[in-house]
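With one protein chain removed, the remaining protein chains of the complex are shown where they sit.
So, chain A:
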Amino acid sequence: MKQQNNIRFVQGNEACVEGAVYAGLDFFAGYPITPSTEIAEHLAQRLPEKGKKFIQMEDEIASMAAIIGASLTGNKVMTATSGPGFSLKQEALGYACMAEIPCVIANVQRGGPSTGNPTHVSQGDVNQARWGTHGDHSIIALTASNHQDVFKITVEAFNLAETYRTPVILLLDEVVGHMREKLVIPEPGELPVVGRLRTSVPKDVDYHPYLPREDGRLPMSDFGEQHRYNVTGLFHDMWGFPSNNPKVVNALLTHLVDKIENNVNDIAMYKEYWMEDAEYILISYGSSARSAIHMARNRRARGFKIGVLELQTIWPFPTEIVREKCADAKAVLVVEMNMGQVVTQVRNAVYNPNKVFLANRIDGQLISPTDIKTVLRMIQGRGV
């Protein structure tokens, strides 16, 4: 019986919901947008059952703002959206980076720019996730190609958000979000769940909310508890008070970038398929990785040495890992559904960018194994 309760046949959006609940989600604010809406719908059902909060806000901006407010009272928080909504959230997302507020933003991608292709698949928001806000900062963005992994990376998104006090973006896509497949929900305790690091500074002792500890982490104090402090999107000193002192500005910006970029290897998640002796490497992520894996499996059966590197952490980009894995490849083929957003990162990473190629689709259709095979045969000089 117990096992049956743990097995579901669900959409990827529901897998994300289950992952969030497993991670201890307390508060969700959102605004309906295709193809992410099922996340809000299921949470509207699930959260009150657990005595937790769901609110449908008046717009995307308000949703992002509300989760930041709720995070500051000590809650694990999340919102969900898609491309145009993600654009609207960018200013408040930048605020969460600057004020170091843990939060998770699921972006189930659709085609763009603008309203684009609401009910069709795309992976066009890779760059928006990284560069959508103004100014310099770093960000964490994760992705997955199947529901078991969607569950796992959702839990991981909350863990990373709490560890690094930063927004974490879940870059899902329409196919993963809407496709149905099996999900086995792990037992409590099976996956690690990271709680918020709270300050141990006693009452009436000066608490510095923005003074990093030696390990770089910043213990928080919940709004409503004994430490009263200021949170602002302006550059701020260790008390959280606005400052334009060049030293303060420089130190804060450096901290915001370094806390993530210096930990790329801890944050980076990826999966490898047949990489041991691969002469040709496919790099992919999200639903396009499914086609890449399928194609590689078929080719392997015919004796071709093809491997797949599936990225689950897109930002910070795992540059060194990609460089190392691709060092001996004859060619690297990046498979994605945009005009080449990750391929640019891969070209930056490898020793010889001339051996990096792109297999893409930008018409709202899922890229197929045949599409990939066609590009690979051309690279191999074997004709189509």
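To be clear about the criterion, a contact is a pair of C-beta atoms (placed from the backbone, for glycine too) under 8 Å apart; a residue touches a chain by one contact, two chains touch by 3 or more; residues count from 1.
The rule is simple: contacts and distances are computed from a predicted model.
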Name of the absent chain as recorded in UniProt (options "Ectoine/hydroxyectoine ABC transporter permease subunit EhuD", "Cytochrome P450", "Glycine cleavage system H protein" or "2-oxoglutarate ferredoxin oxidoreductase subunit beta KorB"): "2-oxoglutarate ferredoxin oxidoreductase subunit beta KorB"
Candidates A:Asp136, A:Glu190 or A:Glu225 - the one touching the absent chain: A:Glu225
Residue, one of A:Ala70, A:Leu218 or A:Ile283, that touches the chain absent here: A:Ala70
Touching residues (missing chain, whole complex) on chain A: 26-27, 29, 45, 48-49, 51, 53, 55, 57-59, 61-63, 65-75, 77, 91-92, 95, 222-226, 228-234, 239, 241-242
